[in-house]
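Of the protein chains in this complex, one is absent; all others appear in place.
Let's look at chain A:
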Amino acid sequence: MINFKNSKIYTLLSSLYNPGNSSPEHYVVLRRLIITIMLIVTTLPMGTMIVINHFQYRNHLRNEITTPILTLANKTKHSFEILLEARLSTVRFIATAYTYEELNDSQNIKRILMFLKKEFGGFVDLGLIDSNGILNSYAGPYPLLGKNYSEQTSFQETLIKGKYISNVFLGHRKFPHIVVAVQHLTDEGKTWILRATIDTDKFDSLIQSMGLDPKSDAFLIDTQGVFQTNSKFYGKTLEQCPFDIPSQKFESHIYETVDPEGQEVVIASVGFNAANYTLVIVKPRSVVLQSWYALKTELFIVFLIGLFFIVIAIFKITNSLILRLKESDEKRENTLAELQHTQKLSSIGRLAAGVAHEINNPLAIINEKAGLMNDIMEFSADFSQSEKFRLLIASILKSVERCRKITHRLLGFAKRIEVQRESMDTNAVIKEVLGFLEREALYRKIDIRLNLMEPLNIIVSDRGQIQQVFLNLLTNAFDAVKNGGIINIKTENMDEGGIKIQVNDNGCGIPEDIIKHVFDPFFSTKKEKGTGLGLSISYGIIDRLGGSISVSSHVNQGTEFTIILPKISEHSPEEHNEHPTN
C-alpha cells in the first residue's frame, strides 16, 4: 500500500502550507511547485481543447475539401454518359432512318460512315448484322464482312437490352476503340443490329477538360479494374489498375489509400449507368489537404505564441507572489520575535518585582540598624573608635544604597509606567542629560560631539522617560569608550514630524553573538557594575512611546544606537502612574 504521507507529492504540498519554514530552499521548492501547478492548470485544458478542435476541424474540413472532388467526378461522368448516349442516338437514328435493304447496300453504308466521320468525328467503321449474327454489310478499314457475331456477348446483350456499349479494346492499328450497337425491329417483326466502332479520343479530351492539377490523375476503368483510358501515373489503356476500386454502377466513393509508390492519396470513384465504366480521380493527400495543413501550422504557431505568453506570465506572477510571501513571512517572524521579547520582559518583570520586594524588607532592617548605629555614635560624644565605626557604617549604608538602587530599578522595570505626554524639544533633553555627565566627561577627557539639527521637530512624548533612555545610552557609551574617547550625538528630522537620534561611540564595540541579546533583561557584560536592565528598560520605554531603537556595532570600532520617535507618542489608557514624590 502506498503511504501518501511519505510520498514526494505530500512533501511538496505540505511545503505549500508550512508558513513557519522560511529557508531559501523552501521558497525555491514553493516557486517550482506553483509554476508547475499553474502550467498544468493553464496548459492542460488548452491542450485538450486544441486536440479536440484539431480532430473535429480536420474531419469537418476534410468533408469540405473532398466533396468538390466527388462533385467533379460526377459531373465528368455525366459528360461521358452524354457523349456515349449521343453516339448511341446517332447510330439509333441511322438504324431508324434507313431500311435494312438500304443499309445492306455497301455504297450506302460507306456514304453514311463518311457522313458520320465528317459530322461527328471518332467513327471508325459501321456494320449491319442480321438476326443470325452475320455481318452482312460493312464500311470501315477491317475485313469483317461475313463475320459471325452470334456467339459474342455483344450480340446477345444487344438483342436483350436493345443497345450495347463495349469496353475499350485495341484495334488492328493498336488504337483504343469502343463498339456501340443498337437493335432495330421492323414493323414486320424482323430484327437487325447496327454496329459502330468509335475511337476514344473524346474520352481523353473529356478527362483533360477536368482541369486537374499536375500531381493529380483521372482515368476510366472497367468492372475488372482494367484501364479504359491512359493514366498519367499508374498505367496505360488495358493495363490492370493497381488500386482495388469498387466499380458498382450508380455508386460513388471517396476514400484514402496508399499508391504503389507509397504516396498517400485520396481516391474518388463513380460508376457509370450506361456502360461498365468507373471514373476514377486520384489526388495526393498533401494536395487535397493543403489548406488544412496550412491552417494546422497557423494554429500551432498561435498555440506556441499563447504558450510563450502564458509561461512568461506564470513566471512573473509566481516571482511576485513568492516575493510578497517572503516579505510577509519576514514581517510575521519579526512580529513574533517582538511578541516573544515582550512576553519575556513581562514574565521577568513579575519575577523582578517579587525579588525586589523580598529584598527590600531585610534591606530596610539593615538600613535602620546601621542608621541606628550611626545615630548612637552621633548622639553619644564619648564613643571610642567612633571614626572607624563611622567608616564601617558608611560602607554598610553605601552598600544598602547600592542594593536599594538595584531593587528600585528592578521595580521600575516591572512597573507599568504611564506615558506622560508633553511637547518637548529633544535637543534640549539631550543637553540636560549631558549636564549630569559633564563632570565625568571632563575628568575622563571624553570628547562629546553634538550634531543637533536646528530646528528639530517638536514631538509629543514623555520627557522623563526619554531622559532616562538617553542617560542609559550615554552611560553605556561612557563605559564603552576609553579615556579621551569620542561620543557623537546626532539628531535629525524624519518624515511626518518624527525625529531620529543617533548615539555612537568609538569604544570597544559589541561582539556579534552578544549584540542580539543587548535588549534582553538581566543581560550585562559589565559584571558587578551593571544590572542588565538599562537597555531592556530603554527598549520598553521607546516601544511604549511608539518608537523604535536599534543597534549596530563593530568590535574595536564602536557602537551606534539609533532611536526613532514619532511625532506623537502612543498612549495606553490602562497603564498606571507612579507616585509623584518618588
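Convention: a residue touches a chain if its C-beta (ideal position, glycine included) is under 8 Å from a C-beta of that chain, and two chains touch if they have at least 3 such contacts; residues count from 1.
The definition used in the following text is that contacts and distances are computed from a predicted model.
Peer 1: Select, from "ATP-binding cassette domain-containing protein", "FMN reductase", "Branched-chain amino acid ABC transporter permease" or "Response regulator receiver protein", the UniProt-recorded name of the complex's unshown chain.
Peer 2: Answer from the UniProt record of the missing subunit chain: "Response regulator receiver protein".
Peer 1: Where the complex has a chain not shown, which of A:Arg111, A:His357 or A:His554 is the residue touching it?
Peer 2: Result: among the candidates, A:His357 touches the missing chain.
Peer 1: Kindly state which of the options A:Glu327, A:Asp375 or A:Glu512 is in contact with the chain not pictured.
Peer 2: Of all options in A:Glu327, A:Asp375 or A:Glu512, contact with the hidden chain holds for A:Asp375.
Peer 1: May I ask you to list the residues on chain A that touch the chain which is not drawn?
Peer 2: That gives, for chain A, the contact residues 353, 356-357, 360-361, 363-369, 371-372, 375-376, 378-379, 400, 404, 408, 410-412, 414-415, 576-579, 581-582.
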